[in-house]
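Left out: one protein chain. Kept in place: all the others.
Chain nomenclature is as follows: A, B and C, assigned in order of appearance, with residue numbering initiated at 1 for each chain independently.
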Amino acid sequence: MTDQTNTAPGPAHPTALTKVREVVFSSPIALIATVLVTIIVLAAIFAPVVSPHDPVRLTPSERLKPPSELYWLGTDAYGRDLVSRIIYGGRISLVVGVGAAVFAVLSGLFLGLMAGYIRWLDAVLMRMVDGLMAIPNILLAIAIVSLWGAGLWTVLIAITIPEVPRVVRLVRSVVLSAREEPYVEAAIAAGSSTFLIMRRHLLPNTIAPLIIQGTYICASAILVEAILSFLGAGINPETPSWGNIMAEGRIYFQINPGIVLWPGLVVSVTILAINLLGDAVRDALDPRMAKRGIDR
Amino acid sequence: APVSAQTIIASKHSALRVLDPILTTAYMSRNHGYMIYDTLFALDEDVTPQPQMVDTWEVSDDGLTYTFTLRDGLMFHDGAPVTGEDVAASIARWGERDSMGQVLMEYVDTMSGSSDDPNLFIIQLKEPYGLVIDSLAKPSSNVPFIMPKRLAETPSTEPVPEQIGSGPFKWVADEFQPGVKAVYEKFEDYVPRDEPASWAAGGKVVKVDRVEWVVFPDDQTTLNAIQSGELDYWEQPPIDLLPILEANPDVTVRNTNTLGYQTIIRPNALNAPMDDPLIRKAAIASIYQKNVLDALIGNPEYYELCGAMFVCGTPLATDVGSETLTEGNGQDLARELLEEAGYDGTPIVLMHPTDVGTLRTQPVVVAQAMRDVGFEVDLQAMDWQTLVGRRASQAPVDEGGWHMFATNWVGADVFNPLVNNMVNGKGPDGGWFGWPEVPEIEELRTAYATAETLEEQKEIAAQIQELAYDEGMYAPIGQYFVPSAWTSNLEGVLDGPAPYFWNISKN
Amino acid sequence: MSDQLLEIENLRIALDGNPDQQVVKGLNLSIRPGQTTCLVGESGSGKSLTALATMGLLPKVLQTIEGSIKIKGEEVLTASPGRLRTLRATAMSMIFQEPMTALNPVARVGQQIEEVLEFHSDMSQGARKKRTLEMMEAVHLPDVEKMYRSFPHQLSGGQRQRIMIAMALIMRPQLLIADEPTTALDVTTQAQILSLIRELREQQGTAVLFITHDMGVVSEIADDVTVLKLGEVMETQQVEQLLRHPQTDYTRDLLRSVPSQVPRPPSPAASDEVVLRTEDLCKTYGGTGLIRKGREVRAAQDVNLTLTHGRTLGIVGESGSGKSTVARCIMRLIDPTSGKIMVGDEDIAVMKQSDLKARRKKFQIVFQDPMRSLNPRREIGESIIEGPLNFGVSRAEAMERARDLLELVGLPGSAIDRFPHQFSGGQRQRVAIARALAMDPDILVADEAVSALDVSVQAQVLDLLADLQERFGLGILFITHDLGVAAQICDEVMVMQTGKVIEYGPAGEVLGNPKQDYTKALIAAAPGRHWDFANFRPFSEAPASAATPANQS
Partner (left out) sequence: MVGYIIQRILAAIPVMGFVALFVFLMLRLTPGDPAAIIAGDTATPEQLDRIREALGLNDPLHIQFITWIGNLLQGEFGTSVISGKPVIELIQARMEPTISLALTTIILSVLIAVPLGVIAAWKHGTLIDRFVMLISVLGFSVPVFVIGYLMISLFSMQLNWFPVQGFRPIGDGLGEFLHRIALPTFTLTLLYIALIARITRTSMLEILGDDYIRTARAKGLPEARVLMRHALRNCSVPIITVIGIGFALIISGVVVTESVFNLPGLGRLTVDAVLARDYPVIQAVILLASLIYVVVNLLIDIAYVLLDPRIRYS
């Protein structure tokens, strides 16, 4: 009787690609978010092709021009085209965002797995993680950037370090709860080594939460970069990033609010889109949702 | 404390941190010094020294003994009268720190008060020196401010423990919050001179009860605040915001510092390839001041192309050796020089402070100019304090050293060969950051110090400038003016190389 | 007709209101005042949904697309939200399966009961409290004043369920809907709750719609029985009638699958070879806090057991008695505090994990929850071959064997590349068994391996285990709280209570003729123990030979 119920229902287990498609098309919002992120990323990648002007070259005679046919959003205090700078700025901002997410996730994953499985290390590591979490992230980042000198790498490190503890905690908690799962115990019973258990059973469990966490880190890193620039501890102002376009342009707010508001808008839209994507991923991966899907 | 009509709220160009104007050359500390201390002499608007604390003075015929009589009734804020002893101690301390003071001290045999008359102050020279009064009237960092002897005896490497002067304002220590605000009150017992105020000379008549220097961390906020009347005086609004301020009928905008600022680029003569004068000259030749000033200031009303190392508008001004800077035609010369020097493409480390509004543009423009003629430039962003720490390093570039940086000087700090640090040719030992070693220029500076007439001084200054350009010691990359803005209810704001708060009334 | 209290006609509930996705398909049901109707059927047959629809509490994704539900002649499906709220407390009320989660954890239980009065009566505060305390006494709660102020977590499962009942009955509704109110409880507690419901029905004349999948419970409490299968009513009958003369095959199958409380004859020992022996096995949890000592739980004390080749040893006992602890110690998933675990002549109790690895082949485990014991992200084939791969079997070979094993446990070999969620619960449990067998173990530990399954599936899995045991001579350590299941499969039974073994012997002895009071109480509390469901008659009417299997061997 049970045999007849369902020996072959549904498609095979969803592959990565179908999963992605599922997420993207899960709701109109997710679709819009995907489209936005794609546009922004493509614009950044093909910046040299799509930017109307050189984003770095100074043209003092053209400074602080209002929006015009030539300069769609006007120019900044150095006579550089705002549109081009925003497009190029995406490169740095996205590199910072994605870089911070990747570094934080990878190092957090490594440390979290260690902590989740090695008792004595856990105690030490968790104290350090607690300590790092206690230091307000902007203060830490400012300190690191201004002490080590403002380069892309420093900014990246400064933004990443405060995020790592959160990832460590996340991974550790996933590992700790997965470790209680009967299938992990079954693996132990099957004589699998700790390493194999981590790779086969624990690691895959951390992927979904990490993707979600990664999108949030990415979004927050872009924001933090902007704030660091604002506080004068950002990336070299010669290189455009969304943060330092706004930071440099802010005293001209009353002259041409666009200098701050346009990059601000781009930052907001990007972060919004990334966050929405993160939400969509979460919804798609939410175990309760998944369960409902199966019962059907 | 409640805001009264008789309080001036002023936003200064940066936060007051170090309260000892002898210990540091920071302009904020100098401005602070002008509030609470008085000076023996001061320059008037004709750049001529006038007695300030001094009532009368005379020089012995051999030119070796200077006797100064202080005005009656001068009093420190703690109630003690000002004596020659105090003056002697203060000048001695200043002489340890200040570059012009150090030169003066080389000529001074003794300095003392007098047991007969507490108002007397006597300087005994070893040999005649033409710049005694000019030194005592030095208008900008470090200014020879007079403080009580007990404080002046503090070692010159340590800050004075108390802020007691005999100036027109008193320091309100309780309300001082570093980085937030500094508060001054009128010193009721101050006796101003009778002459009208002119720069820091003349009568320092205080017409308000209090002055508060408030630090605004954000220019945009400052702009909003002065427009909404929450701020009375803005020392250095960014040039780009001036049109907004000028358009506001309730705000007055005026340039009070007529000598303005000299912005400079300084190569490091210790590190290859900048140790080669040809390379230094090539870098300088590549620069066109107009590009720097357009990017930095924009509005030509507020800048001047000026190749004079000792500042345009002063007696020593000359354009010798500066053609490429002001004409912008040095690119070919620069390429030739590079060729001649055999530049191998070593990247030039140009330090770029990103947190100081008036300094973050120059490196960008200079880098572009240098790249245009064939330099490799490594523009390294950092905050100003990192730069300050790093520029002190004489090490090679890969050990934390550097090649070039830019900074600004107020005109009065560079307006003669003795105060102008960049033409110091003493090299790594006793020179200023960058440390070019040019013995000839040191001889010329000594000659300048002992020159008798202005004509002679002018000639020597011109020779110094020519040599300095030829050695590529540094380049002024433009002179600019930073007007101040204040609400129209302030009256009597004085001109001068530093901001003064006497003579201002508020209604 | 109008004398019916509850009348459900042609009720259809569908997912998203989509008629192609009906989960309840044209259900008819009616209850007279004072009558108890049982709704039975396997998991997913629509029992809960029917109840929820009656209360107007269906989850949003499910909608009634047809039919009517009348309570005292008043239509529920179209009632306004306000009216529905009034009806809920005064005309009908409901208690739920999970006493652990059905109460608000942060509110005092007394107030949770009293809250009903606050909204559905105009009593003064004092009167409300008094009524609440009375009600709490009526459901036989001890020390009601104190209990009134307690939080749910401070009460036992049975006490919480009593609170739920008090809450449901405080407005004296005519209809009480009880959705599996005892499934999560121990048999002894279950017996108490069942008798409480009977008592209240008699005193207050309440009609009861009782939902359960347990035929034992049905035989104890029902007047009428409605059997559901996949949303459809199979039959409705008076209880005695149904048990004796089931009308449909489905019902007959259902009844046949109910495990008999009477122990089966022990299987002949294939050999006397001892495969597993524990000596004074002890496990104490906690007590290792650095600053302050954690609460100590002595979960297993001096457990001595012997498992022989080809035989099944059952461990029974109430929740928390230490059954799983013993199993996990034996598997060395946790480290025993003291004592020996002899496998062959090696003591694995203190063996290092690295040395243990090589011995793991010999003993394998099957867990209670078939869903959670398979990694949902891995194809079942991968799960099955994980062990063999660890022991150096080549991948191809292991896969080959995995296919054979799937066939062996009654699944197509082609299912090997499917994921766990593509199987039903019973199938998943078969996969888990296949995985255990892949290691060719001598010992199989089954910790509540069939508890989560419907009776019919449960019967199949039990058959499978017995079959495998016969073929491979497995020694099985079978852990269960269900005496019926234990009776079905065990040769020997060990009864545990609070960590101690209180009775241990041949299954027929222990279950048929218990010596200890605790064991006796346990057996007495098992519902439906007088009824031989498989043969559609009470045991009392059975031929003597079948009733007492002790004389059989």
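Methods note: a contact is a pair of C-beta atoms (placed from the backbone, for glycine too) under 8 Å apart; a residue touches a chain by one contact, two chains touch by 3 or more.
Given the structure is predicted, the values throughout are model-derived calculations rather than measurements.
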In the complete complex, the chain left out here touches which of the visible ones?
A, B, C
By the document's definition of touch, the residue of B:73, B:196, B:300 or B:400 touching the omitted chain is B:400
Would you indicate which residue among B:93, B:181 or B:506 is in contact with the undisplayed chain?
B:181
Given C:10, C:28 or C:104, the one touching the chain that is not displayed:
C:104
Consider the whole complex, including the chain that is not shown, and state which of A:73, A:92 or A:142 touches that chain.
A:142
Kindly state which of the options B:7, B:31, B:83 or B:99 is in contact with the chain not pictured.
B:99
So which bits of chain A touch the chain we can't see?
127-128, 130-140, 142-144, 146-149, 219, 223, 226-227, 230-233, 243, 246, 250, 253-254, 257, 260-261, 264, 267-272, 275-276, 288
Residue list for chain B contacting the dropped chain reads 15, 17-19, 23-26, 97-99, 141-142, 157-159, 176-181, 214-218, 220-221, 224-225, 227-228, 230, 355, 383-386, 388-390, 392, 400, 407, 421, 430, 432-433
Which parts of chain C face the unshown chain closely enough to count as touching?
55, 57, 81, 84-90, 93-94, 96, 98, 101-107, 115-116, 119-120, 151, 153-154, 164, 167-168, 291-292
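Everything that follows uses one rule, which is that only the chains that are shown with their structure count from here on.
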State, to the nearest whole Å, the distance from the C-alpha centre of chain A to the C-alpha centre of chain B.
47
Can you work out the whole-Å distance between the CA centroids of chain B and chain C?
88
Averaged-CA centre spacing for the pair chain C and chain A, given as whole angstrom
45
If you look only at chain A, which of its residues touch chain B in the complex?
57-58, 60-61, 63-64, 77-79, 146-147, 149-151, 232-238, 250-255
Residues of chain A that touch chain C when the two form their complex
1-3, 5-10, 12-13, 181-183, 185-193, 196, 200-201, 204-205, 292, 294, 296
Can you list the residues on chain B that touch chain A in the complex?
218-220, 223, 238, 240-241, 243-244, 290-291, 294-295, 298, 352, 354-355, 357, 360-361, 364-365, 367-368, 379-383, 385-386
